[in-house]
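Missing here is one protein chain; the remaining ones are kept as they sit in the complex.
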Amino acid sequence: MTTPVCLVIGAGAGIGGTVGQRFAKEGYHSVLCRRSDQEGLDRLVGSIHEAGGAATGFLLNAVEENAIEDRVAAVEGEIGPIEVAVYNLGAQIGDRPLADTSYKAFELGWRMATFGLFRLASSLFPRMEERGHGSLLVTSATAAVRGNAGQHSHAAAMGGRRMLCQSLNAQFGPKGIHVAHILVDGAVDAPDTLGKMLGPEQFQALRETRGMEHDGLMLPERIADTYLHLANQHRSTWTHEIDLRSFTDRPWWNH
Amino acid sequence: MTTPVCLVIGAGAGIGGTVGQRFAKEGYHSVLCRRSDQEGLDRLVGSIHEAGGAATGFLLNAVEENAIEDRVAAVEGEIGPIEVAVYNLGAQIGDRPLADTSYKAFELGWRMATFGLFRLASSLFPRMEERGHGSLLVTSATAAVRGNAGQHSHAAAMGGRRMLCQSLNAQFGPKGIHVAHILVDGAVDAPDTLGKMLGPEQFQALRETRGMEHDGLMLPERIADTYLHLANQHRSTWTHEIDLRSFTDRPWWNH
Amino acid sequence: MTTPVCLVIGAGAGIGGTVGQRFAKEGYHSVLCRRSDQEGLDRLVGSIHEAGGAATGFLLNAVEENAIEDRVAAVEGEIGPIEVAVYNLGAQIGDRPLADTSYKAFELGWRMATFGLFRLASSLFPRMEERGHGSLLVTSATAAVRGNAGQHSHAAAMGGRRMLCQSLNAQFGPKGIHVAHILVDGAVDAPDTLGKMLGPEQFQALRETRGMEHDGLMLPERIADTYLHLANQHRSTWTHEIDLRSFTDRPWWNH
Partner (left out) sequence: MTTPVCLVIGAGAGIGGTVGQRFAKEGYHSVLCRRSDQEGLDRLVGSIHEAGGAATGFLLNAVEENAIEDRVAAVEGEIGPIEVAVYNLGAQIGDRPLADTSYKAFELGWRMATFGLFRLASSLFPRMEERGHGSLLVTSATAAVRGNAGQHSHAAAMGGRRMLCQSLNAQFGPKGIHVAHILVDGAVDAPDTLGKMLGPEQFQALRETRGMEHDGLMLPERIADTYLHLANQHRSTWTHEIDLRSFTDRPWWNH
């Protein structure tokens, strides 16, 4: 039997890479794509191999013409059928007033957060539809449900992403393709930055105490639990919209 | 060590009873409460015992004064700490135009769907807060997010339920109590009715074919997967609002 | 021709009374109901008479059995057909943690914010339906769309109110009855309290400067502009949900 593939677009050291590791542990061949940092990518792929899992990594600039489409085709042809796709590209450019939000930045936000997802679905869904099953897990942000000062680019891009997810689901849900819009409504623990500075033990200690007790950083490993659960949901009982936040974080709708 | 208790208010043969069975399988002592049908309740408790799990059943009329409060106190005193509570009382009374919706029916809807939840939280949350952890899983309905003709009572009651969940979460999330509002947006497979008519084999066959292929009835066993996942979410990564529907069902926001 | 009646439930010196004055100015007979303060009520009715308008005032405890129903019947029998009803009863009881929110307070919130509206619609809509037209303008609050710590009672009651409005509209819109849910998302200028302390001139000066420039208190006269506009909307172009806030206020969905 062919190993099912989990394709991650945006596989850095946060949610994307961790989800890739988790699916590999469950028997998927994880195909990890990120824009830069070959070394980090190799380390991620290596960590999966060491754990006995299957993984392949590619540098991929998602906004480049045909980059997503060609990768989908190559993975399907050379590695196996993509059973789960994780679209994990963010488009947060920090708080920028309108005057500091260039046309180029606004367009790039759309290319990464909205158009890239459309391109992924356009190239992948015909294959999934033919097979009669498949999942698309879309990492999303609070900006998908509310605008904010300084979020002109991010909110427009993420709002488009959410509505696109609803449209994709409307057409493809009945064909057996599960589209889940996952609203990550809080700060995610980032081992690549803070973790490297402190070293693994001290970093873990910090996360267990300050992180979990006080700051409530969202742990990517635990986020991956939910991604896996969503991919495993029976088709009689699918989730399309879900939110995630730390117990210490105020949901976006609260003051 | 004390066995953690999963208290289910509204433990019929659909979501409530099945969730109770599932948590018992995971090592919880399931305390199952339903308004009537002692025989059905005994059968449910018996099925858990046969599977090697712990369960106790009580008939409970949730709208009766002190019924919920006394049950919470008795369970905590005699069985163990309630780690997970599942509030699964519906208030659907069918499509009724305004003229056919009596004041009594409207008030009863509120007593079951909104006030009962408030009473459960009022009696249970101080205990959970002292312990620093606990989960409240609230089954909800599409009517919580949109009204409809004939749904005057149901929608008002469920809309109140959802806003109450958000308020409870705002106060108690940071105390370690996880409140999840689970929007069940579709028809649930009901073994107690259809299942009894057909017998187990024929019913299962129906569910595997017509149900899953065409009608897309939501299977309570699979719904229970998600309830369990929510209860197990790490507190750095909690879901507060989630929807569930069959792949063949149109989400409520679509035409 | 009969003078059309504008019935205001909750006609204090803020939105309710001001809306009553405004509709009287437009030729309606304003029937103003409030729970207490006969003197304030007389002053309000008197101000309308002085301006050449028609108005009648009644003390009315909306949570009393039959109080709303009897008033509707009496007004329709003795004054004229209710063309516009304004439901302006709030249920804000201040920030109260769960432990300080009594069952009685929670129920009272529902009786005022949700059940009272249901009773008004039950007694009024059959008459409007027979006439083929009518408007129900419902003052609502931010709590109708998001819960918050300390808002257990208010949010549950207002969430129910909003879903009830959607249900009423679904049944009665096609019958020519316009239901508008007006989300007042900010602090309203309160002449009855602050105004009395300062005297009219100083109070107006305050509102023109500090109020409008800085604090952005919502002016009831301007809120009444929008209520009137909604009542006048042509039935080919009705608004069902609208929000209102000061330019200096952050909408509820923002941080």
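The chains carry the letters A, B and C, assigned in the order they are written, with residues numbered from 1 in each.
Everything that follows uses one rule, which is that a contact is a pair of C-beta atoms (placed from the backbone, for glycine too) under 8 Å apart; a residue touches a chain by one contact, two chains touch by 3 or more.
Note that this is a predicted model, so its numbers are computed, not measured.
> Tell me which residue among A:165, A:182, A:230 or A:244 touches the hidden chain in the full complex.
A:165
> Taking the full complex into account, find the residue in C:26, C:69 or C:243 that is in contact with the omitted chain.
Answering carefully, the residue with contact to the hidden chain is C:243.
> With respect to the chain omitted from the figure, which of A:114, A:226 or A:254 is a touching residue?
A:114
> Name, in rising order, the residues on chain A that touch the hidden chain in the full complex.
97-99, 101, 103, 106-107, 110, 114-115, 118-119, 121-122, 125-126, 143-144, 146-152, 155-172
> Where does chain C touch the missing chain, residue by residue?
Touch with the absent chain occurs at residues 166, 169-170, 173-174, 176, 178, 189, 211-212, 216-219, 222-223, 225-226, 229, 232-248, 250-251, 253-254.
> List every residue of chain B that touches the chain not included in the displayed model.
Interface residues of chain B facing the absent chain: 145-149, 252-255.
One rule holds in what follows: only the chains that are shown with their structure count from here on.
> Based only on mean CA positions, could you tell me how far chain B sits from chain C in angstrom?
Their C-alpha centroids are separated by 35 Å.
> Determine the centre-to-centre distance between chain A and chain C, using the mean Cα coordinates as centres, and give it in whole Å.
Computed value for the inter-centroid distance: 46 Å.
> Which residues does chain B have that touch at least 2 chains other than itself?
166, 169-170
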